[in-house]
Every structure is written in C-alpha cells, then in structure tokens.
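Of the protein chains in this complex, all but one are displayed in their positions.
Per-chain residue numbering starts at 1, and chain names A, B and C are given in the order in which the chains are listed.
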Amino acid sequence: MNLAFDIFTVSAVSAGALFFLAGTVGLLRFPDSLTRLHALTKVDNLGLGLVVLGLLPQANGLFSALKLVSIWLLVQLSGAIITQLIAGAVRLRGPHG
Amino acid sequence: MTSFLFGAAGFVLAMAALGLVVILRRPAEVDHMMAAQLLGTAGVAILLLLAAATETPPIVDVALLLALFAAFAAVAFVRSAPDRESEVSKATSDG
Amino acid sequence: MNAATLFGLCGATLVGFGLYGLVTNPEPLRKILAFNLLGSGVFLVFGVVSKRAAASGLGGDPVPQAMVITAIVVAFAATAMAIALVLRLLQETGRATLSSDDPGGPDTDRGNA
Partner (left out) sequence: MTISSVFNIGLVVLILGIGASTIAAREAFAAVIAFVVYGLLLAIAWVRLSAVDVALTEAAIGGGMTGMLMLGAVARLRFAKGNDSPASLPARLAAGVLCAVIAAGLATAILVPPEVIPTLAPAVMDNLAQSGLGNPVAGVLFVYRALDTLLEKVVLLLALLGVWSLAPDSVWGGIPGLRVYAQPDRTLTFLAQLLPPVGIVVAIYMCWVGAKEPGGAFQGGTILAAMWLLVMIAGLQSVPSISQPWLRLLLVIGPMIFLAIGLAGFVLASAFLAYPSGYAKALIVAIEFALTLSIGVALGMLAAGPPERVQQP
C-alpha cells in the first residue's frame, strides 16, 4: 500500500514539475506580455495542482490534506484575479509600457 | 522518498530562477509585475515539497502566507504603476 | 560546508551588497532599499548563530529567532518612517534628494506655497 502511495506521489510530483518546466519555456519563448502571462498562470497553477495532488498521500491526517487543497484553491483563485489585473495594466499601457 | 522530494523542490526552484531572470531582464514594467505571480505558485510548490521532504508540517503555513502575500504584493505592483496621463496631470495640478 | 555556514556566507555577502548600495546610490529611496538589504543580511547571520546552537531536539536556538522576529518588525517601522520623511521632503521642496548643493532648482519653492 505504501509503495503504491509512493509511486503515485513520484508520478504526480514529476508531472507537476514538468508543467513548471513548460511554464518557464513559455515565459522564454512567447512573443508578448499577454501570452507570457497566459503561460505563467495557467501552466504553473496546473503544476502546483499536480504537486499538491502528489503530496496528498504523504500528508498525515485529513486536516493536513484539506489544508494542502485549500492552499491550492487560494493560489488558483487569487492567481486568476491577479492575472486579470495585470492584463488590465497591459491593455492600459500597451505591451511595452 | 526524501531525496526525490528535495530534487523536485530543487527543480522547481531552478525553473522559478530561470523564469525570474527572464522576467526581471525584460524592459516592460508589466512583465516585472508577473514576478510575484511566479513566486506565488512556484514558491508555494517549493515550500510544500520541503514540508513533505523534511516532515515539518508548519512549513505548510509558510506556504499559505506566501500565497496570501504574493497576491497582496501583486496588487501593490499594479496599483503603483498607473496609466501615465492621469499621473502627469496630477503632478502638474497639485503644488 | 554545512547549511548554516552557507547561509552565513550568503548573509555576509548581502551585508556587503547593502552597504555598497547605501554608500554609492544617490537616490534616498534606493538607499532605504539598500539598508533593508543590509539588515536582512545581518538577520541571516543571526539565523546562523541560532542554527549552530541547535540543542534539546530543536532545529535552532529560539532566543536569536525571537530577536530576529522583533528586529524585522522594528525594521519595517523604521522603513515606514524613512519613507514618510522622503515623501515629506518631496512635498516641501519639490525634489527628493539628499544633496545640499544646487539650491536654485526650478521648483524649489513649490511646497510652501
């Protein structure tokens, strides 16, 4: 059982790390601010989600697991809104402002 | 397991470092504003991985605070970089 | 090299960076920033003192940690005070500079009007 949990953790965390890699590649390669913003928020949030998912079996107790999930939800929600704010700033100032 | 989690934390740190270098080197201010966002996700992931790797649950609380204050800092970034026309007119009108 | 020494060297380097910025940068706001950098380097060195003194099943000595927490809050209060001073200087003189020469700038008598 423990081994199964560990395999699950390793695969989910690795997948999460891969998404972080993809986010950084997007940051490097995308041509303008709005697309870079898109790469940063969407992909990194998915990466964090997978890391949280992978760490769930390692959490001791239901409370810790719930806390992990709620942190992810907090990052997800605030990240979405902040992205909207930054995108608003991009629109106001132009991509090179 | 411990060394795998450390390795994953190190990998995410390296990705965040690369991203930060790219973001902070670009000339546009709007690109700089993404820095807090980047650390908001990658920093939280690193801290959660460290909490599991060192088996220190209180580190999860640091991740929680990091998420909260990264959002707060991002609001401050956007607030302090307003559109230029209103700023110029304000600077010339008061005095 | 163990973790404590590594972060200690990091703190020492940060003190050097902060001091350099404080001395060479003419803008007041940048000086405040550099001073904060210097301060956090000192705090890190303190953290190393704490980490080295780990005993009784703790990760570090709680006394220096408590002092660093106090110091961070006080440093914030000092920063707020310094920034308020710079902004007041701007309000009074229309400029935000520490140099005393060039009194006849174009907008020196703006604030008191």
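Just so it is clear, a contact is a pair of C-beta atoms (placed from the backbone, for glycine too) under 8 Å apart; a residue touches a chain by one contact, two chains touch by 3 or more.
In this text, all values refer to a predicted model and were calculated from it rather than measured experimentally.
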So which shown chains sit in contact with the chain we cannot see?
-> A, B, C
Residue-wise, where is subunit B in contact with the chain that is not depicted?
-> 3, 6-7, 9-10, 13-14, 16-17, 20-21, 24, 29, 32-33, 35-36, 39, 43, 46-47, 50, 53, 56-59, 61-62, 64-66, 68-73, 75-77, 79-82, 86-88, 91
On subunit A, residues whose C-beta touches the chain left out of the figure = 74, 77-78, 81-82, 84-85, 88
In terms of residues, what is the contact footprint of the unshown chain on subunit C?
-> 1-21, 23-30, 32-34, 36-37, 40, 43-45, 47-48, 50-63, 65-70, 72-74, 76-81, 83-88, 90-91, 94-99, 102, 105
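Definition applied: only the chains that are shown with their structure count from here on.
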Would you kindly say which chain has the C-alpha centre located farthest from the C-alpha centre of subunit C?
-> A
The chain pair joined by the most C-beta contacts is A-B
Counting in whole Å, what is the centre-to-centre distance of subunit A and subunit B, each centre being its mean C-alpha position?
-> 12
Multi-chain contacts in subunit C, i.e. residues touching at least two other chains, fall at none
Interfacial residue positions of subunit A with respect to subunit B in the complex | 6, 9-10, 13-14, 16-17, 20-21, 23-24, 27-28, 33, 36-37, 40-41, 44-45, 47-48, 51-52, 55, 58-60, 64, 67-68, 71, 74-75, 78-79, 81-83, 85-86, 88-90, 92-93, 95-97
Which bits of subunit B are touching subunit A when the two form their complex?
-> 1, 4-5, 8, 11-12, 15-16, 18-19, 22-23, 27-31, 33-34, 36-38, 40-42, 44-45, 48-49, 52, 57, 60, 63-64, 67-68, 70-71, 74-75, 77-78, 81, 83-84
